[in-house]
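Inspection log for the structure reproduced underneath, given as structure tokens.
For this depiction, one protein chain was excluded, whereas all remaining protein chains were kept in their positions.
Coming up: subunit A.
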Amino acid sequence: MSTLILADHDNQTLGAATLVAVTAAMKLGGDVHVLVAGSGSGAVADAAAKVPGVDKVLHADDAAYAHALAENVAPLIDGLMSNYDNLLAPATTTGKNVLPRVAARLDVQQISEIISINDDGSFDRPTYAGNAIATVKSSDAKKVITVRGTAFEKAETEGGSAAIEAISGAGDSGTSSFVSSEIAESERPELTSAGIIVSGGRALQSGENFEKYIEPLADKLGAAVGASRAAVDAGYVPNDYQVGQTGKIVAPEIYIAIGISGAIQHLAGMKDSKTIIAINKDEDAPIFSVADYGLVADLYEAVPELTGKI
């Protein structure tokens, strides 16, 4: 048994979600190799080699892999897959973009966003916005799997000493090219790996109120800021703040939902949080059915008071 993991990274640092995939791969057993495909990504390969449990790092460094274009990365991976039984990637936007392309090329039905690996070789995965957990068994010879970032512990980042092997692939397919990117700037912790998240909804009414009410509380708690789809669609915050079925799936120690009603699409993204706290003036809001602690109050009074008292 051997597993190849597609590393998630930005050519500088190894994405934390990759560490979750390493834990899942170790659970499958056998050799664990990590593919770092990028450009000027030596530091990422070095970081991957230090992760305990990783047996080897394959490093493909080529301008064609700089932006993880699926058209270029997928052929590189399927060229390697004759040596592996499993292909894993964290269910980040990169993993979700590339892996199905590889799966189809290998004629394999991918298993998306697994949350557990069972002893009988089956996998659990959420469906219907997390309202039903499907346990599935694959009959494919090779398994292509994306791993939900909140479902497994992160592997350690120090202590390993895997060999790094430089490899090359076919390079640029010529069918797509990178034009530009706009990365939202934030000094707060990253949403999917934060220990505490303070999230705001439609009730905030404006971007200014996010700055005035949500951000000071988040900063006092050292928390990341999240949002419901309603708040994102209304333009209060950028869309990468969105928590939910169509946004980010988070499972922090503490999730504080402020002015969020708790639609099923939102709950799908946060209901595995360890402790959920809800502040909402509507005592019938569905968020209270999943909250460990609920405060029925006007957020415009309660949130500044809370921020002031901690």
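The working rule: contacts are C-beta pairs under 8 Å (C-beta built on N, C-alpha and C of every residue); 3 or more make two chains touch, one makes a residue touch a chain; residues count from 1.
What we mean here is this: contacts and distances are computed from a predicted model.
The complex includes a chain that is not drawn, and of the options "Electron transfer flavoprotein subunit beta", "3-methyl-2-oxobutanoate dehydrogenase (2-methylpropanoyl-transferring)", "Light-independent protochlorophyllide reductase subunit B" or "Na(+)/H(+) antiporter subunit C" the UniProt name matching it is "Electron transfer flavoprotein subunit beta".
When the full complex is taken into account, the listed residue touching the unshown chain is A:233, out of A:165, A:208 or A:233. Within the full complex, the residue among A:21, A:49 or A:103 touching the omitted chain is A:103. Here the missing chain is touched by one residue of A:3, A:18, A:41 or A:92, and it is A:92. Those residues of subunit A that touch the chain absent from the view are 67, 69-71, 74, 92-94, 96-105, 107-113, 122, 125-140, 173-184, 192, 196, 220-221, 229, 232-233, 238-240, 245-246, 248, 253-254, 264-265, 271, 275-277, 279, 283, 288, 290-297, 302, 305-306, 309-310.
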